[in-house]
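One protein chain is absent from this view; the other protein chains keep their places.
Letters are used for the chains, namely A and B, taken in the order the chains are written, and counting of residues starts over at 1 for each.
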Amino acid sequence: MSAAAISLAENQQPWDLPYRGKVGMACLIIAESAIFTIFVVAYLFYIGKSLTGPTPREVLETPIFFTICLLSSSLTIHYAGRSLRKGERGAFLCLWSLTILLGGLFLFGTGLEWHRLIYERGLTISTNLFGTTYYSLVGLHAFHVTVGMIMLLVVAIFAFAGRLGTEHSRRVEVLSLYWHFVDAVWVVVFTVVYVLGR
Amino acid sequence: MGSVAFLLCCMSTVVAAGPSSISRTNIFAPQSTPARAIFHLAILVLTTTGIIFAVVSTLLVYSILKFRVRSASAKSEPAQVYGSTQIELAWTIIPVLIVVVLFVATARGIHEIQDAPMPASAVEVTVIGHQFWWEYRYPQLGVVTANELHIPVSDPAHPTPTFLQLLSADTDHSFWVPELAGKTDLIPNHPNRMWMDPEHTGIFLGQCAQYCGTQHAKMLLRVSVDSPEDFAEWVREQQQPAVADERVAAGKRVFETTACINCHSIRGTVANGRFGPDLTHLMSRTTIAAGAALNTPENLRLWIENPGAIKPGSLMPAMQLNNAELDAVVKYMETLR
Partner (left out) sequence: MSSNATTIPGRQVEGKPWVDTLHEWVTTVDHKRIGILYIVYALVFLVLGGIEVLIIRIQLMHSNNDFVSPQVFNRLFTMHGTTMIFFVAMPVLFGFGNYLIPLMIGARDMAFPRLNAFSFWLLAFGGLLLYFSFLGGSGLYGAGNAPDVGWWAYAPLTARAFSPGHSSDYWTLALLVSGFGSIGTSINIIATILCLRCPGMKLNRMPLLAWLYLVMSGMVLIVITPLSAAQIMLLIDRYLGGHFFDAQAGGSAVLWMHFFWIFGHPEVYVLIIPCFAFMSEIIPVFSRKPIFGYPVMVAATICIGFVSLSVWAHHMFTVGMNSYANSFFAITTMAVGVPTGIKIFNWIGTMWGGRIQFKTPMLFSIAFLFQFLIAGLTGIILACVPFDWQLSLSYFVVAHFHYVIVGGILFALFGAFYYWYPKMTGRMLSERLGKLHFWLFLIGFHLTFDVMHIPGLLGMPRRIYTYEPGRGWDTLNLIVSIGAFIQAIGVLVFVWNLVTSYLQGAEAGNDPWDAWTLEWSTSSPPPAYNFATLPVVASRRPLWDLKHPEDPDSLYE
């Protein structure tokens, strides 16, 4: 095998390349950002263009509490990752479960709001342009939160079964990158829907 | 190389020939200001790109011939050259300059055509695209017709251009009569505007250019550029309600008691439909079905009996009339001059 002969560097300098999990997740985040951008552009484009039906000002209620839940879950997942790296199993389990709880609360809040909008205010995805763009954008985000929750639960199961150790902290960090992304997207969606859109 | 020379020859033939000798839809035979402005820009652009092609392909051919390996036994490698900053700078700057020139000419052309103001003497027509026919409304003149557009010739001394407002009732379409103007799309909920000032009278052909469904290919355009007198005469005729002729009362009755009136209008009768073409002056047109067939009694009969035989996929249903009804209706249609 002539590959052995290809060794032309005089000094073997340290050769450190990035962790592929992080690079892969960064790429996924970039791709997902593009999808969200298109839905945000559609939302912005159609502000004020509905021909009928309820307007954002008439029916939207700003979900402050549930937003705080979601954004704090970024903090808890960050500290959970730190605990895992340091080997503090108990702290990790606590913070990880808290993250899941906060994420679950956010989803519950979204469900609550949608129930109110549909049954009390008569706004559905087919009502008007506002309805279409609102449910699509918020729904797309909620879908991504749900996927994140499933992954968090999978990790939780293995953690509670005692199978998760410090050696997995790189992978857990990759997952928390995704979770931070989902939170960041919510900041944008929140601004567009509840601040700019009204 | 030879193929490109062939292409250039073809293009110059197309340019040099008059409109009717090769094609009646030749973009290099402009008969109106917008088409002519485009033609002048085209000459500049084609000349520039032609020169670029000649220079670069000469270099390419030269390098292939000069630097081909001569003898198979030559095992030594040529000088390994990795690049040259000056050369690379030169062949970046020159294309940038060419782009600037082309862009300035382009921007001027865009402005000249798109931002032209509408003079008071303009004839205004609202064009509404349908699957698969054209509706024309002249708001100031009270004329509604279909598929064959009549506009006045424009004298450069006292211009009477025609300004079209472009709308759509269903999908996207595009209005393209190459010798009169570039094309502009008809998009629902998105009104567009275009104009033309034809220099000579005559018939100008074109067709829908944006795929709009099954019969996109047969959504043809026929523009009749008339002298001012002929145009005034045509307008006067189109403004009249439908000719009433007792001899075709039977056919009129068939028309009015079948579903025809759901889609078609005949002014002066109960027929008031908007989905299909206005038939008030059907016989003033040379073709039917947006150019799919000539306007003869046989074609008209076939069209009414089974539109799918002439234009399969057309949205006009076969009306299931029997022979007597068909004959009567056709006779009625023939009175709609």
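Observations, loosely collected:
Throughout what follows, a residue touches a chain if its C-beta (ideal position, glycine included) is under 8 Å from a C-beta of that chain, and two chains touch if they have at least 3 such contacts.
Just so you know, these numbers come straight off a predicted model, no measurement behind them.
The chain omitted from view is touched by exactly one of B:Leu141, B:Ala217 or B:Met319, namely B:Ala217. In the complete assembly, the contact with the undisplayed chain comes from B:Leu205, out of B:Ala122, B:Leu205 or B:Cys263.
Although one chain is not displayed, its contacts with subunit B can still be listed: residues 1, 3-4, 6-7, 10-11, 14, 22-28, 34-35, 37-38, 41-42, 45-46, 49, 52-53, 56-57, 59-60, 63-64, 67-69, 74, 77-84, 87-88, 91-92, 95-96, 99, 102-103, 105-107, 109-111, 113-115, 131, 166, 170-172, 174, 176, 178, 181-185, 187-193, 205-218, 220, 291, 312-313.
For subunit A, the residues touching the absent chain in the complete assembly are 1-10, 12-13, 15, 17-20, 23-24, 27-28, 30-35, 37-39, 42, 45-46, 49-52, 124-126, 128-129, 132-133, 136, 140.
By our rule, only the chains that are shown with their structure count from here on.
Averaged C-alpha coordinates give centres for subunit A and subunit B that are 50 Å from one another.
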